[in-house]
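Every protein chain but one is kept in place in this view of the complex.
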Amino acid sequence: MPHLTLEYTANLASFDPTRALAAINAAMFDSGQFSEPDIKSRAIAVGNFQVGILQNPRAFVHLRIALLSGRSSAERKELADAALAALGELILAPRGMEIQLSVETSELDRDSYAKTIVHG
Amino acid sequence: MPHLTLEYTANLASFDPTRALAAINAAMFDSGQFSEPDIKSRAIAVGNFQVGILQNPRAFVHLRIALLSGRSSAERKELADAALAALGELILAPRGMEIQLSVETSELDRDSYAKTIVHG
Partner (left out) sequence: MPHLTLEYTANLASFDPTRALAAINAAMFDSGQFSEPDIKSRAIAVGNFQVGILQNPRAFVHLRIALLSGRSSAERKELADAALAALGELILAPRGMEIQLSVETSELDRDSYAKTIVHG
């Protein structure tokens, strides 16, 4: 861990998921809370989505940061704010569109977490 | 928030994710618990899946409703039941198939949640 999952609606044609993952991983590394190889991120384009009940031009980008349990609220908030800032620099809304950008942190149960590394 | 994630197995050929998202967003809005533009839903077709260990004709549809922490169990249950009812009306099982339809609610940590809106 951390495990990061970035979702973005597919109507954001100019959004570059590769660049976004690089930016959020750098933000996580710069926090000093993680060792470099442990930061695992993936991005998922959301083709089928609906915001609210109207057909206004809307989009969203959402990031989940999953952390082993035990961090303080302040540490979690620092990570969420850093990721939000990193993503905010990469998002440009097309004219007339409203994009909701959000970041959550969640906890991975430490007692049952199991991990191994396979080397080739 | 809320963030809704709808998964459906790809063997449900007649399942219409666009219609399903419209129905669950309407159910969330009708609950009176949310402002209209905050309801953000996505649907994901699951191509690789396995139910149990037998090869019987089976499928599933699963919805996660992620809510900022602090709602009562009764409020959460009301949302889950409303979504289940909305989805149930849209699902028709092919002859001989068993479809498991389930709804969970989960909490988004309020203290670390970060959000901004980008306008075009």
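By written order: A and B. Residues from 1 in each chain.
We adopt the following convention: contacts are C-beta pairs under 8 Å (C-beta built on N, C-alpha and C of every residue); 3 or more make two chains touch, one makes a residue touch a chain.
Remember, it's a predicted structure, so these values are computed and weren't measured experimentally.
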| item | value |
| --- | --- |
| Absent-chain contact - pick from B:N25, B:S41 or B:T105 | B:T105 |
| Option from B:A22, B:A80 or B:V118 whose C-beta touches the chain left out | B:A80 |
| Positions on chain B contacted by the hidden chain, ascending | 7, 9, 46, 48-54, 56-58, 60, 62, 73, 76-77, 79-81, 83-84, 88, 91-107 |
| Those residues of chain A which, in the complete complex, touch the missing chain | 1, 3, 17-18, 21-22, 25-26, 29, 36-44, 66, 108-109, 111-120 |
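As a working rule, only the chains that are shown with their structure count from here on.
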| item | value |
| --- | --- |
| Euclidean distance of C-alpha centroids - chain A vs chain B, Å | 20 |
